[in-house]
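A protein chain is absent from this complex, but the other protein chains hold their places.
Which chain is which? They are A, B and C, in the order written, and residues in each are numbered from 1.
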Amino acid sequence: MQPADLTLSAGPNDVFPEVRAAMGGPILYHYDPVFKERFRDAEAKVGRIFRTDGHEIILMQGEAILGLEAAARSLCTRGTPVLNLVSGVFGKGFGSWLTAIGAELHEIEVAYDDAIDADAVAAYLDAHPEIKVLAVVHSETPSGTLNPVDRLGPICRSRGVVTIVDVVSSYGGIELRSDEWQLDLLVAGPQKCLGGPPGMSLMAVSPQAWAAIEANPDAPRGSYLSMLDYRDLWHGQGRFPFTPSVPDVHGVLAAVDLLLDEGLEAAQARHERVARACWAGVRAMGLRLWPRSEAISAASVTSITVPDGLTDTQVRDHARSRYGVQLSAGQGAGNIIRIGHMGNTARPMWMVAGLTAVGRTMIDLGAQVDLGAGIEAAMASLAEPVRVPVGAST
Amino acid sequence: MQPADLTLSAGPNDVFPEVRAAMGGPILYHYDPVFKERFRDAEAKVGRIFRTDGHEIILMQGEAILGLEAAARSLCTRGTPVLNLVSGVFGKGFGSWLTAIGAELHEIEVAYDDAIDADAVAAYLDAHPEIKVLAVVHSETPSGTLNPVDRLGPICRSRGVVTIVDVVSSYGGIELRSDEWQLDLLVAGPQKCLGGPPGMSLMAVSPQAWAAIEANPDAPRGSYLSMLDYRDLWHGQGRFPFTPSVPDVHGVLAAVDLLLDEGLEAAQARHERVARACWAGVRAMGLRLWPRSEAISAASVTSITVPDGLTDTQVRDHARSRYGVQLSAGQGAGNIIRIGHMGNTARPMWMVAGLTAVGRTMIDLGAQVDLGAGIEAAMASLAEPVRVPVGAST
Amino acid sequence: MQPADLTLSAGPNDVFPEVRAAMGGPILYHYDPVFKERFRDAEAKVGRIFRTDGHEIILMQGEAILGLEAAARSLCTRGTPVLNLVSGVFGKGFGSWLTAIGAELHEIEVAYDDAIDADAVAAYLDAHPEIKVLAVVHSETPSGTLNPVDRLGPICRSRGVVTIVDVVSSYGGIELRSDEWQLDLLVAGPQKCLGGPPGMSLMAVSPQAWAAIEANPDAPRGSYLSMLDYRDLWHGQGRFPFTPSVPDVHGVLAAVDLLLDEGLEAAQARHERVARACWAGVRAMGLRLWPRSEAISAASVTSITVPDGLTDTQVRDHARSRYGVQLSAGQGAGNIIRIGHMGNTARPMWMVAGLTAVGRTMIDLGAQVDLGAGIEAAMASLAEPVRVPVGAST
Partner (left out) sequence: MQPADLTLSAGPNDVFPEVRAAMGGPILYHYDPVFKERFRDAEAKVGRIFRTDGHEIILMQGEAILGLEAAARSLCTRGTPVLNLVSGVFGKGFGSWLTAIGAELHEIEVAYDDAIDADAVAAYLDAHPEIKVLAVVHSETPSGTLNPVDRLGPICRSRGVVTIVDVVSSYGGIELRSDEWQLDLLVAGPQKCLGGPPGMSLMAVSPQAWAAIEANPDAPRGSYLSMLDYRDLWHGQGRFPFTPSVPDVHGVLAAVDLLLDEGLEAAQARHERVARACWAGVRAMGLRLWPRSEAISAASVTSITVPDGLTDTQVRDHARSRYGVQLSAGQGAGNIIRIGHMGNTARPMWMVAGLTAVGRTMIDLGAQVDLGAGIEAAMASLAEPVRVPVGAST
């Protein structure tokens, strides 16, 4: 069997050529002065993409799940009252860590095609002033939905609640302003909208988050999960707590360089342009988008409800074997098929190829799909002149 | 500043060209059927290099420190009686995890230029029959020394003691026979003698180790540190507990393919040839090898005692800036400078270049070194006809 | 400006990942024994793809234009009677070399959307028995048409006429049988259906061709254009007449390995499948294919007549700037736009993406195009089960 002709999954997908070149470049000793300089350069640039001056950047060496678990264990211990917001699979999963830690778990849960209501959160926090930590997923990748972290940040900050924000699949492609939105502990992954390699957790930590971590006697130390080790050893003494993955750091550096070169607004506009065309195409085909509204849809991935009588597995397997396109399923969020258009794959005609394969696959499997109308609608959307944000380089 | 002309550190070093090509290749979705096939292929081949039929292979996504911590936490909990063998920095460090876990820590410690005495271990275990777990480092990278894990395995197995063996810097370049030597939980890294990328923990787990892990109620579950999750989800249900690093898996697969192609004995002979020549050169220069004897010296790295009056930092910085050679220091084992010759860097003339730079650097810094005699001795050793093991492909 | 998102030109296009890895691999000295071995391996495998046992393979280091000029000058001199067949731009151009050389030029020319009639050639040769050499283009890339070289070979061989066959854009993707079809001097390029790098001429030379070259006193010697130097020095004495491009040879070797692994019939079927779907799509859009019939259409590139009132430049520029797709024009064959689907780009959904961009571009420019119907037709064609040839590996 051959690799897919087009990988349009929810990540990892193929990365920018410059990132591949960096990953395949010479591997240096991690204490080579050149590497240490590059590492610090990567930290600084990761911070710029978080749009923060005040957060400390931590690059843990492990997929974002590592960073999320590290965040949970650093901020919470037995008995910590936490409000966990659940609008999808990842939000739900975060609660399981909190339970394992023994935190006092509060949850607000909505349907997985919906988004959290910020006002409800504010009301809940007012009713439960003991809550110290709030956890929320910005972009729920399995559902393709967005939560209003821009509003949640100030609600929490004003109440002294520290926020943990999973921005894994929004970072780099969807608007995110850590400072302005008053978010505390953010965890991103390079393999989504950044178009970088999987394998690292990109974290931003506010002073408020550090204070809460220091106040937690059970925050990991002497562990692969320890944010404190990283801060004290690397930022404090110039020693890495473990050997970083040199190729991953090179790959991330290449990816952030590309993004800063393109411009954050330009990259967001590119994701937006592709996503809107995809949504138009799905609707015109007669298929149903999974999120309840465009207002809560994430620009990094399009989730499509699989028609009755079909399963996501059937659709994915057929699209892969007949048309060479690798898609994702819903990871439990529902009977969903997902087309990723993030980072290196947020390219208009790649999305159109994926959408066409999805449409024809469903026809092959017996569903009623107006393929021609769908592609015409997607292309009509793409045909609109590209708006390049002022000051962007592309 | 430019990257070093030659990186001859204790790892990571630059990797084989085929590994670099694999790292820079297209990134697939981790559930692409081609990737899953490659992942399983990597597991099988990693097992062959462990020389085991009976162990289960686990590829955790994080530097070997992750695998070692996972091993410690999986096998030990509060009150578990553990014998930790300390002949260097990594052995010592392992004890700190055990202490953090709350295990009942027993230690046999020798000087960091020496090796553990297997008979003493047998006697200690006989005197302390309550001990359930023994931890040992095969190749103490910071010291360049080897411990007799071939003898320790049977001593422990016959007493019902489960072994944790750190084989990070021996795996792939120094003889290691997991089945025959009756070792239980082994943790390797791809970035040393394998000539692969940093970023993964390669683990082999015996049935005895699994039994002990299952008997430990505190063995991590639902965590990045969980070996059980990996076994149950990936081996049990075909689902990854987290997104694996696709490039790392590609890189590891390329590296194990190269090694199996070369042949395990041939690769060991290559490491041995380079190491012996290096040792001969160091002695002839009038410098002192750190390990007490060649019998306990590891073939992957040569540790040299820095002459009195000089520091490892002086030597490393000068060799790097004047001659473009990146070396390692002793990581706390002593006033040591180390030349790595492991994996892709176990090449005769690369080592000679490194040795020459070390010798001249010490002269530049005021030490008495017979540089010419040293290089002549190293070359005389290399001049001996290369013995290719029977059946080896190179 | 950014590189195109999809390069679907008539070549060079992006190459297979394995070829890119080989091009980016270490560069060896050309007299390293390993390189010489690889060079000979490449020659042998290039010959297998020519489907010949009897031809000598020559790999000249320069784009196929070099090989074609070398062929012309090797076989022809002042006064040599040559029949040049012209069904397109490349056939026409070949005549200009013949004129420059001073050959006695005979030509049969047909319209550039048509193919040469083999019977007419036989009749012409019978009427002009003095003709010694015939030149023909197998696949006229600018037109997307095929000439019947399978019939022309025996017609010429039986009359003692030596054939020069330009197979640049058929080699590796369209049926070609050098021995069976009795063709003499074939010139291919790696950058088309082989999915290899541009930069080399792959040549196969029959004994009949060599005899004619040796009989030509003006055949180049001591020149970059000399086939005789290559044969005498490299095949005769093991010395290269010039430094070969090591990366190009590595890239070609990777490409031929991939093709032989896939199987020649399987690769041809892949090109055929994509081409037929593309043609169906073009017709259903209401656009006109340039070649007069499918019977004479080449499977490597689809030539589409640009609608009245538009120019190829308008179409190409708009498709490139608005949709990120790089297409080719007709290079003088007509008001044509071409979509390449050759080698690495003969992938179904890449072609569909290109076709969609072409259709929408024409709409944007004011033409009447039924985009939806076109894509539906293309997909209906692709939806047919893939026929894998017996014995093929894919």
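In the analysis below, a contact is a pair of C-beta atoms (placed from the backbone, for glycine too) under 8 Å apart; a residue touches a chain by one contact, two chains touch by 3 or more.
Predicted model, so just to flag it, every value in this text is computed and none were measured.
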Full-assembly contacts of the left-out chain, visible side only, are chains A, B, C
Touching the left-out chain: which of C:S87, C:S170 or C:S328? C:S328
Contact with the hidden chain, among C:T243, C:T311 or C:Q368, goes to C:T243
Residue-wise, where is subunit A in contact with the chain that is not depicted? 17, 21-22, 24-26
Spell out the interface residues on subunit B facing the chain that's missing from view. 2, 5-6, 21, 24, 322-325, 347-350, 352-354, 356-357, 359-360, 363-364, 371-373, 375-376, 379, 382-383, 386, 394
On subunit C, where is the contact patch with the chain that was removed from view? 1-4, 7, 9, 11-15, 20-21, 23-35, 37, 61-66, 69, 96-97, 100, 191, 197-199, 221-225, 241-248, 251, 320, 326, 328
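One rule holds in what follows: only the chains that are shown with their structure count from here on.
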Between subunit A and subunit C, two touching copies, which fits better, same or different residues at the interface, with half of the numbers shared as the threshold? same
Please find which chain has its CA centre nearest to the centre of all protein CA atoms in view. A
Roughly how far is subunit A from subunit B, centre to centre by C-alpha average, rounded to an integer in Å? 35
Averaged-CA centre spacing for the pair subunit C and subunit A, given as whole angstrom: 45
Identify all positions of subunit C at which a residue touches two or more other chains, and write them in rising order. 21, 24
